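For subunit A:
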Amino acid sequence: MTGLGYAVDAVAVWLSGSPAPGWIAVTVAVLLVWVAPLLAIIFPVAALGQIVERKVAAAIQRRHGPNSASLEGPLRFGFRVLLCFLPRATQDRAFQRFLKLPVVRSLLPILQKLGIGQLAADGIKMLGKEDIVPRGADGAVFRLAPYLALTGAFLPFCVVPFAHHLVMLEVSVGALYVIAVSGVTVLALLMAGWGSGNKFSMLGGMRAVAQLVSYEIPVGLAVAGVVLWSGTMDLHAIVAQQYRPGVFTFVGWNLVQSPFLAALAGVFFLAGLAECQRTPFDMAEAESELVSGFNTEYSGLRWGLFALAEYTEMLLIGALFATLFLGGYQSPIGEQWIVGLHPLLATLLHLGIFVVKFLASLFLMVWIRWTLPRYRVDQVMRLCWLTLVPICLVAVFGLAVQLVLAGGTEAGTAYGRLAALPRPALGVLGHLLGWAVPVLLLAVLVRIARRRHGGMHPALRQLTGGGS
Partner candidate 1 sequence: MNGMTFDAIAARITQVCEEAMVVRSENGQPFVRVPAAALPRVAALLRRDPALLCDALMDLTGYDRLKYPGNEASPANDAIAVVYLLFSQQHHHRVMLEVQAPRALCAVPTVSGLWPAALYFEREVFDLLGVQFVGHPSLERILCPDDWVGHPLRKDYLYPAQYHGVPHLREGQHFDGAPRRQGDPEPAPTPAPTKKGHP
Partner candidate 2 sequence: MTIEAITLGGERMQLNMGPHHPATHGVLRIRVESDGEIVSSCIPDHGYLHRSIEKIGECIEWPMFVPYTDRVDYVCAMNANLAYCVAVEKLLNTDPATAVVVPRRAECIRVLVAELNRISSHLIAVGAMAMDVGAYTPFLHGIAQREHVNDIFEKLCGQRLTYNYVTVGGVAFDLHETASEEIASFLDQFEKEMVRFNKLITTNTIFRDRCANLAVVTAAEAIAWGLVGPNLRGSGVDWDLRRDEPYGLYGELGVRVPKGERYAGRKGAVGDCYDRYIVRLLEIQESVRLCREVLKLLPPAAAKANDPIGGHQADVSKVLKRPPKGFVHCRTEAPRGEMGYFLVSDGTKVPYRVRVRTGSFSAAGIFHKVMRGIFLADVVAVIGSFDVVVPEIDR
């Protein structure tokens, strides 16, 4: 109808109540479907990623984290801007009245304790910094790199299904699109390293690019495994395939369908961490090393955009992890009844569940960062090529074996427009065997490896409280 994708069509039709929606309904539908997920969810969450990071880090390190920056300053500035036509005294009086409102009086200290004031303060500080472009820098390349990084982080969100009717682009090759478009980030980092005109930024940029390009392989193989299992590259269809009727919907999730898929999920998460250059893989931007990496010469807002791109990528990995392995926006229990609700309510619920899932991934990434030390560059590469890629290959092979052994496919049941997609017919016994055999094999291999390694030195065992 409108040519803007099924979701926009569906929402416009639902809003206007007639099969031929007017331009108002279409505009509102576009705002809801395209702009709302981006602006209302991704952008603030990525910005709040800083606060999540700092508060979780503080909790792990047993301190408070940012809790003192006041929000009154930015709010007063906002009042001055909004009421700029009034004299200053009136503005101040209005602001004092605003502060005395009971809602504000109770909410403001809470926000300050949470560190939102710090976010505002950091943002204002970043905006106010001097715009330095080094003399030896390649001007256009240097200036373009942060925006390109941000683009590369936001683009893949176009195909991620946020709720049943909240998908921006309905393409049947969503998984391939995601892998392809994340190459833009690689280009952006290379531009940042080259454009700085600084030997260390160049080195840091090359190191970062080598890491990104290497870890695309495990990410791609993990996604390929899921595609092999689901039989489709459409992300929305992959989500729909993980639906099961009844109370325990989570048995349909790809994470629990097969141990090979569980292994691929772990690989995807780790390789995703490496793609975002988070500890333990943040060699290229390590603070306590000699070089600060590709973003040495960036200051102020340009650096802020790189940080925003990093948090957006973390959210992307979380969103993709949820989509591919955790059933997307579906609830773990009782999805059947959510589907039967009014579409608006169902959409909101689905959206909320999806946000919870990728926030949980964000929390996990932050937790890992502040717990583990970092790998050296050669160890990062060795982990990728000698550990993750073989695991992926074995897992994909195992999935193929499972699919062959499954014999046929059973008709899946999905809802909405997505027709019933075929699913491998394993049955209960098949599922149990599919889990038991690989896990037993793994346990045997681990025992053999441990015996060869010789175990921990007794002094280490004593230091960790394992008896004297």
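Candidates were picked such that all candidates are chains of the complex that A comes from, given by their letters.
Throughout what follows, a contact is a pair of C-beta atoms (placed from the backbone, for glycine too) under 8 Å apart; a residue touches a chain by one contact, two chains touch by 3 or more; residues count from 1.
Since the structure is predicted, the reported quantities are computational estimates derived from the model, not experimental observations.
Visitor: Going by the contact definition at the top, pick out the neighbour of subunit A in this complex from 1 or 2.
Guide: Selected candidate: 2.
Visitor: Using the touch definition from the top, list the residues of subunit A that touch candidate 2 in their complex.
Guide: The contact residues of subunit A facing candidate 2 are 57, 60-63, 198-200, 203, 279-280, 282-283, 286-292, 296, 370-379, 453-457, 459-460, 463-465.
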